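What you see is the complex with one protein chain gone and the rest in place.
Every chain is named by a letter (A, B and C) in the order it is written, and numbering of its residues begins at 1.
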Amino acid sequence: MSAHVVPKKTYITVWGILMILTVVTALVSRIDLGHLSAIVALAIATGKALLVVLFFMGVKYINQKMTIVVIVAGIFWLAILMVLSMADYGTRLWS
Amino acid sequence: MSDSATVADHNPALQHHFADMEQQQQAATMGMWVFLITEIMFFGGMFLAYMVYRYMYYAAFVAGSQAMDFWYGTINTIVLICSSLTMALAVRASQVGQRKALVALLIVTMLFGCAFMGIKAIEYTGHWRDHQFPGASFHFEGPDPQHIEIFFSLYWAMTGFHALHMLIGIVVVGFITFYAWRGRYGPDYHNPVENVGLYWHFVDIVWIYLYPLLYLISHKHTG
Amino acid sequence: MAAIPLPGAEHENYLNKEYGIRSWLLTTDHKRIALLYLLSITFFFFIGGFFALLIRLELLTPAGDLVQADTYNKLFTMHGQVMVFFFLIPAVPAVLGNFLIPIMIGAKDLAFPRINLLSWYIFIIGGCFMLYTILTGGADTGWTFYTPLSTSFLDTHVVAAAVAIFIAGFSSILTGLNFIVTVHRMRAPGMTWSRLPLFVWANYATSIIQVLGTPVLAITLALVALERLFHFGIFDPQKGGDPLLFQHLFWFYSHPAVYIMILPGMGVVSEIVACFSRKRVFGYKFMALAVIAIAVFGFLVWAHHMFVAGISLYAALVFSLLSYLVAVPSAIKVFNWTATMYKGSISYTTPMLYAFGFIGLFTMGGLTGLFLAALGLDVHVTDTYFVIAHFHYIMVGGMVMAYIGGLHFWWPKISGRMYPESWGRLAALTIFIGFNLTFFPQFILGYLGMPRRYWQYSPEYQVLNVLSTAGSTILAVGYVLPMVYFLWSMRYGKVADENPWGAAGLEWMTASPPPTFNFDETPEVTWEAYNYGEAKEVPVER
Partner (left out) sequence: MFANLPLWPDRASNMAGNVDALFIFLLILCGLMCVAIFIMILVFAAKYRRRKGVEAEQIEGSTALELTWSGVPLLIFMGIFAWGAIIYFQERTPPQDSAEIYTVAKQWMWKFQHMEGQREINELHVPVGRDVKMIMTSQDVIHSFYVPAFRIKQDVLPGRYTVAWFRATKAGTYHLFCAEYCGTSHSGMIGSVVVMEPALYEQWLSGGPAAPLPQAGKQLFMSLGCSTCHRLDTQGRGPNLANLYNHPVLLEDGRTIIADDNYIGESILNPAAKLVSGFKPIMPTFQGIISEEQLNALVAYIKSLSQPTEGEAGSRNTPAASPSGQPQTMQVQ
């Protein structure tokens, strides 16, 4: 029953990284990277989200496989929504 | 599934239809995660709309984003990340049974939440004053005001629903704080705290995406 | 049939444990909640059916003479919305699923009994909004809410209708969530995944759709409301918004939702066919896989509702192709049911008659789905009565049959009484005949080109419309019959024993009606599903 107790230090380190990444996105957005800037911004956001999910939400310590399956399913279905919709918008101009 | 039931396990928080605390705790956690994926899909609809229109009207989105206040956005991001830290620490406190620390951390979390809402409110007032709320009174100086209105519609919808989730979060944390203060949670029973924590972090993650998408597309896109 | 004591007077059960309104409205017992749902959705079914009858009456003549055009538009809108969101989606899962899933897996209750009750209350609140919408004049968007019509061009109660469905959606989400967690976490010892009854599998697959799809509908309707109330421009072409985006979001939910409206029915039919053929379901593993496959693939095909809407040619190709993939697992189901009967020992009880009806009508409805998924052909028949016939074959001919069949099958368990068998058979036959007379002519109407949602139509379509209207009155009689004799049987029906059908499955191993915690002690499962080889043989009344 006893949950896995994570040391405070881990949480604080993760928090530090999140703060740094926030500053990094903010700074990077000031540089013109063309197409890349959206990708970079989303990559950093995803990195941050991953840190939150793994550490703050404790997925890294969870031993229930089902939880992982549930999360992956959520992301997968979101991807279905996005990708198949964009399959329409992206190809409307094709001739 | 239920073979480990023993008499010793008879926690007062155990509901009648579960065999033991472990089953109850696993069910609660799984239920929460399933709930969170419904939230992903809920926001997903708006993210799709954002993606479609950003693809169609990129220039208008840049212009709209330039009208955002960089600092409000950034500070709120930082506030939320801090609240996530205190929330994570609160969950930890409940796991190790530190009641006072738990209550304190939950209160700090709520305060961060309120700070976020306060800043958001200031920001909203500004947009409202500047006629940046969609509808008849919408006004924007620039070449393509129509499509900038779409940007603002999405901005208000996305941040509005996010703020609503924050509000719900603050209220729920409030309840949890009350029960924590009454000493309901300890090493044996804390899944309400954990679940509220999961919810809080999820709302944080939504903001982590909203921040760059709404505030940071501020330069011209070439090529 | 004189005074026989109230159901289950001999043993304490979920019905007689407590009496009084409070004990029902505050119950967390899944069986009682199922009955609350049963009452609520029956109510909505008759409202929706009432609208259907008015629709059919208006269409008796080509001229729009019975009601006004606006009224007609409200009729089909409210008919569609009530039937879909307040009847068919909750029908099997919230009534039969709620009642049976915990028992079938040997649990005392669902994982979250209070959330279960909450979801009923949410449903009722949504239902009240729907009733408010109806009573104050209704909405006339069509059940599909297409923009910009719904957002900028109507001044009816669109927001109220959207709110009603938004709220009911959360009820559906919570039910799904509860089922998923229950099936994962609450199974009795020995009840492995490969021993789950197919009814549980089907509801599990349904839950996946409810949980992943419904939130998208919720946000879509919320945006429509925002657009009406505050003039957001997300779907407004005046502001550069794309009306097709609404359709994408709507169908992302509403196509999978049609599988919410059929999978549980497939589950019911699997149980019935196995029981009355006294056989293990043929190809159990494939049947279980097929429902999951339908749930997953069901999410990949939504734009087949938009072939003429102005989507890109290439997207249309992709969605058409994917639509055919989802038809394969449906084929597997039909073939396996048929094969289950092979070398069985078949009796023609009422539930079995409904199961026959389901298989036949679902097959016809499904096969016409293939017509619709064929791009070049859909261009002609989309938005005509062909589509109306297609989905009524599946939803009414399929799902409603399965639902009513399921009610008959489990009625002894639910009420502790038998329904009158010959009346049951008569009603089943009436419904089958009425149904086909109502909807078969609509296929022809559709191919002739009669558009749907037409208040008045060209005179050459009249004959077929008259047939259809005639059928609908027969259908109405057919639906009223079971209502009457179910009520009758609660007092006068023959008392049912634990297992009147000689069926396999945990739900038949506890008393009828079941005790509050379902089993006197948690069962330990050591046998495979549908072990009809060992189940007790029961002579069935002829």
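Definition applied: a residue touches a chain if its C-beta (ideal position, glycine included) is under 8 Å from a C-beta of that chain, and two chains touch if they have at least 3 such contacts.
All of these numbers come straight from a predicted model, not from anything done at the bench.
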Item checked: Per the touch definition above, residue among C:Gly137, C:Gly190 or C:Pro459 touching the missing chain -> C:Pro459
Notebook entry, point to check: Who touches the missing chain here, C:Leu57, C:Ile124, C:Leu429 or C:Ile444?
Noted result: C:Ile444
Item checked: Positions on subunit C where the hidden chain makes contact -> 64, 69-70, 73, 140, 142, 146, 148-149, 152-154, 237-238, 240, 242-244, 277-280, 282-286, 307-310, 312-313, 316-317, 320-321, 324-325, 327-329, 331-332, 334-336, 338-339, 341-348, 356, 359-360, 363-364, 367-368, 370-371, 373-380, 382-384, 444, 447-449, 451-460, 462-464, 532-533, 537, 540
Next item on the list: List the residues of subunit B that touch the chain left out of this view.
Entry: 56-60, 143-144, 146-147, 221-223
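Assume only the chains that are shown with their structure count from here on.
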Next item on the list: If you tally contacting C-beta pairs, which comes out ahead, A-C or B-C? Let me know.
Entry: B-C
Check: Distance-wise, how many Å sit between the C-alpha centres of subunit A and subunit B, to the nearest whole number?
Finding: 14
Next item on the list: Please list all residues of subunit A that touch 2 or more other chains.
Entry: 66, 73-74, 77, 81, 85, 89-90
Next item on the list: Send over the residues of subunit B in touch with two or more other chains.
Entry: 26, 30, 34, 37, 40-41, 44-45, 48, 52, 56
Checklist line | Residues on subunit B engaged by subunit A in the complex (per definition of touch) | finding: 21-22, 25-26, 29-30, 33-34, 36-37, 40-41, 44-45, 47-48, 51-52, 55-56, 70, 74, 77-78, 81-82, 84-85, 87-89, 91-92, 95-96, 187-188, 190, 194, 197-198, 201-202, 204-205, 208-209, 211-213, 216-223
Notebook entry, point to check: Where on subunit C does subunit B make contact in their complex?
Noted result: 107-113, 115, 173, 177-178, 180-182, 184-189, 211-216, 218-220, 222-223, 226, 230-234, 239-242, 245, 248-249, 252, 517, 522
Margin query: Taking the touch rule as given, give the residues of subunit A at its contact with subunit B in the complex, in rising order.
Written below: 1-3, 5-6, 8, 11-12, 14-15, 18-19, 22, 25-26, 29-30, 32, 34-35, 37-38, 41-42, 44-45, 48-49, 52-53, 55-58, 64, 66-67, 70-71, 73-75, 77-78, 81-82, 85-86, 89-90
